[in-house]
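The complex appears here minus one protein chain, its other protein chains still in place.
Just so it is clear, A and B label the chains in written order, and each chain counts residues from 1 on its own.
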Amino acid sequence: MGNSTVFNIRGLNVYYGDFLAVKDVDMDIKKESVTALIGPSGCGKSTYLRCLNRMNDLIIGASVKGQVSFENRNIYDSNVDATEVRSRIGMVFQKPNPFPKSIYRNIAFGLKVNGFTGDMDEAVEKSLKQAALWDEVKDRLNDSAFTLSGGQQQRLCIARALAIQPEVILMDEPASALDPIATLAIEDLVRELKANYTIVIVTHNMQQAARVSDETAFFMVDEDRSGYLVEHDDTQKIFTNPTNQRTEEYITGRFS
Amino acid sequence: MKWLFMACASVSILTTIGILVTLLYQGYGFFNEVSPWEFLTGTRWTPILKPRSYGVLPLVSGTLLVTVIAAMVALPVGLMTAIFLSEYAADNVRRIIKPILEILAGIPTVVYGYFALTFVTPLLQNIFNDLLVFNALSAGIVMGVMIIPMVSSLSEDAMISVPRNLREAAYALGATRYEVSLRVVVPAALSGIIAAFIIAISRAIGETMLVTIAAGATPRMALNPLEGVQTMTAYIVQLSLGEAPVGSLEYNTIFAVGLVLFCMTLLMNLLGFWIVRRFREAY
Partner (left out) sequence: MNEYKPVANSINPNRKRRKIIGASVYCIFLISTLVGIVGLGVLIFDVLDKGIPWLNWQFLTDYPSRKPEEAGLYSALIGTIWLMFMTALLTVPIGVGAAIYLEEYAPRNLLTKAIEINVSNLAGVPSIVYGLLGMALFVYYLGSSEQFLGRTLLAGALTLALLVLPIVIMASREAIRAVPDSYRQGAYAMGADKWQVIKGVVLPSALPGILTGTILAMSRAIGEAAPVIAISALVYMTFIPAHPMERFTVLPIQIYNWVARPQEEFRGLAAAGIIVLLAILLTMNAIAVVLRNKYQTRSEE
């Protein structure tokens, strides 16, 4: 795990129309680490996550102020192409969303769109192996993605994101729609992937955050219902000896 | 009270039975005198003038020629309109365009017939010098414009029902808007889009006044769109206005032709339904 940072976020504010959903976030995210974003529902964690790959651009009425520097360039600069940002910063969603295509073509889609010129079969196999799904599907790559179980579909979505070789993978509650066994499989995968990728994961499950992440960021809502960053530190510290009292209250379950 | 309402509901079943009985019964009167083989394979349709000939293929080919031209206009334009409305247009743009398309769909077909004959044909005659006053091309083009709203709204329904998270997945991989629309949304909505095409074509086949006014009354094995043709529907109108005595063979020809027409549209409608049911993605 290197010491360099991948993201430098400064003064990030997100508005939906006139409503301030996320307020004044400053954060640095380290390379090849896992950062968990936790907090009560509605505190803007997903909104914040979606800023990191400009997915909020797709929401009508959403506007983002502030700076998100990825590898020393602000991704919100006017001369930055959003599709480029998204091909370097991948995303996995809460509910698995494979395309209604075959397993093979789900993975090939991202590669084709991004102009992949190498050996497609090899690339598909590599991604599926990285997502720990290869052995389960290698004999049925042409089957529809919908023949997979929920947990397998989510790993397919992870493989799909990995295929185009991003630097970062953003995960928005990736296991919340899955059963406990599939959840553990995803968590194992996250731990494996961090050797090569920077991962930012939103989760409402504190134990999961404690199990999986190197650093944790705790968000909350203020009186105006705007989300803000309360504390961001090593996971170990957050869960045993947090600095902020509100963090401690949340961790110990005095409110949720 | 329940029985009263049930009786009302059964009116629709009675209607279908009525249509079938009518077509088959009167058609039987026709097929008594003309062999089905001659009817279905003959290429000359002269039921009134001597020498009489009862091959229905000229009428079918006339219908198909106009329909194919209409499809060449309506299917691409309708689909692209639907993609524009569903994937590109802002809300206020949609709110203006959709009612306009609905107006287009609500205009009676005599009006389209008028337009084809008095505006489009003279216009096209400047381009194609050989264009006759009654021709399949004008009728086909105008019919195409007429069914654009149908193709567009049914295709749009199919695309809107593609869940949003599928699009998000594609955008998150760095795809551009046109790539998401054409490589994810359209393929995902394909069964609904094809059903839309089929239903619109069925509508074109059954259309009457437009072709009666603009396409002509000359049954011929039609390949040349610059000439006039007679469609099945136009023939039925022609004969209804004529003086064929009720119950005569000439009178019964309209039921025989009607039977062919009914079967063609019924088959297409059923095909459309079947495609949607069979291939609909369970999201």
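Keep this in mind: contacts are C-beta pairs under 8 Å (C-beta built on N, C-alpha and C of every residue); 3 or more make two chains touch, one makes a residue touch a chain.
Keep in mind that this is a model prediction, so the values were computed, not measured.
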Quick one: which of A:16, A:116 or A:134 touches the chain that's been left out?
A:116
Which of B:22, B:53 or B:125 sits in contact with the chain that's absent?
B:22
Under the stated touch rule, tell me which residues of chain B contact the chain that is not displayed.
1-2, 4-13, 15-16, 18-19, 21-23, 25-26, 29, 76-77, 80-81, 83-85, 88-89, 97, 100-101, 103-104, 106-115, 117-119, 145, 148-149, 152, 174, 176-179, 182, 199, 202-203, 205-209, 212-213, 233, 236-237, 240-241, 245-247, 254-255, 258, 261-262, 265-266, 269-270, 273
Name, in rising order, the residues on chain A that touch the hidden chain in the full complex.
70-71, 73, 79, 81, 83-84, 87-88, 111, 114-118, 123, 164-165
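Here is the rule we go by: only the chains that are shown with their structure count from here on.
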Whole-Å gap separating chain A and chain B, where each centre is the average of the chain's CA atoms:
49
Touching residues of chain B toward chain A in the complex: what are they?
90-91, 163, 165-166, 168-176, 179, 183-184, 187-188, 281-282
Quick one: in the complex, what on chain A touches chain B?
53, 55, 58, 60, 83-88, 90-91, 93, 95, 97-101, 109-110, 113-114, 146, 157, 160-161, 164
